[in-house]
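Only one protein chain is missing from this complex, and each of the others stays in its spot.
Just so it is clear, A, B and C label the chains in written order, and each chain counts residues from 1 on its own.
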Amino acid sequence: MAYLSERPLDLGSLVARVSAPERGAVACFLGTVRNHHQGRAVISLDYSAYVPMAEAECTRIVGEAEARWPARVALEHRLGSLRVGDAAVAVAAAASHRDAAFAACRFVIEETKRRVPIWKREHFADGTVEWVDPTGTHPAERSVDVAADEWGV
Amino acid sequence: MAYLSERPLDLGSLVARVSAPERGAVACFLGTVRNHHQGRAVISLDYSAYVPMAEAECTRIVGEAEARWPARVALEHRLGSLRVGDAAVAVAAAASHRDAAFAACRFVIEETKRRVPIWKREHFADGTVEWVDPTGTHPAERSVDVAADEWGV
Amino acid sequence: MSVSAPPNVTVRVLLFASYAEALGREALSLTLAAPATVQAVLARLRALPGGERLPAQPLCAVNLAHSRPDTPLAEGDEVAVLPPMAGG
Partner (left out) sequence: MSVSAPPNVTVRVLLFASYAEALGREALSLTLAAPATVQAVLARLRALPGGERLPAQPLCAVNLAHSRPDTPLAEGDEVAVLPPMAGG
């Protein structure tokens, strides 16, 4: 797996992968497991993925970013059981100038959250376990047209 | 020195300093020495500072960022002689949400470049050594009114 | 001349996360009358126990690419039914 990892993420290694003498600006993002979600205390998270499609989608996102900005991008997403504070996703984008580095980094984290088939199950302090739905709506309320628009299909 | 460092910068330690269980988003920036400047090959850079004012200005910038966004910010700038690829400045901003983390990170690097009294001398491959003037103008062309506007004084 | 019966199409269906939990399984094979579409797969899934918990139009992918309800299916295609993404 190139983009998905069962082991702890290491931001330094992502930075090293995109760094080069001609790229003086590196923008990074690290998403870590928070201790709360919608006002409830979180203990841990399980991440799972549709692995081959997630890998394909990550490849597409990185390719789109590198086509749109003169930047090199690295992306990694953790799978498995994570505790509060663990890094779930890491992005590093290096460019000659910081505008491109920040723009590419932001694009990659936004698209990763939106397009990559990864799911998480939260274990709350009160003992309950729930699948996270970031759309905030009951799934049945999402029309296929909205989905198609979002995906550009 | 809290913000200026004679030793190599370590992005990981800045990230660790701002991380907390309630802050799930960390945006970072690393500025490294490029191998070129305005089309000329660069070998190394010397950074110097008006140390007490630079420390005071960094304190103010971090304070402004933390007042404007619900974020914790760490900032470090290297002094001394650096070679191509070495990190010159590092910023980490942690928040509950990534909008605040990115905005605070971007603000801090922009203000650091604009306001902190640090200077650099470039050693070019052709043997010449020059002070860098990012304003791009001959110093005499900068009027005090422009300067005063920039500084808000 | 005899008119041949339309051939059948067998596809592999993958379910994930809350959808796998709703239907009590992560994968199954379905044989559909040709011409088959993603929509036909969803209709069959809804008839299974727990299938009523699927949303009206869940996101789907065919062979690792996002699909639409009318995306046509061929023999051996992999159809994935995807709950809302929650990475990051």
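Note that contacts are C-beta pairs under 8 Å (C-beta built on N, C-alpha and C of every residue); 3 or more make two chains touch, one makes a residue touch a chain.
Computed from a prediction, not measured in an experiment: that's the story for all the values here.
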Chains shown that the absent chain touches, full complex: B
Omitted-chain contact residue, chosen from B:M1, B:A20, B:I43 or B:V132: B:V132
Residues belonging to chain B that touch the chain removed from view: 31, 47-50, 52-54, 56, 77, 88-89, 109, 112-121, 131-135, 138-144, 147-148, 151, 153
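We adopt the following convention: only the chains that are shown with their structure count from here on.
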Centroid comparison with chain B (C-alpha atoms), farthest chain: C
Chain A-chain B separation of Cα centroids, rounded to whole Å: 27
Multi-chain contact sites of chain B, meaning residues that touch two or more partners: none
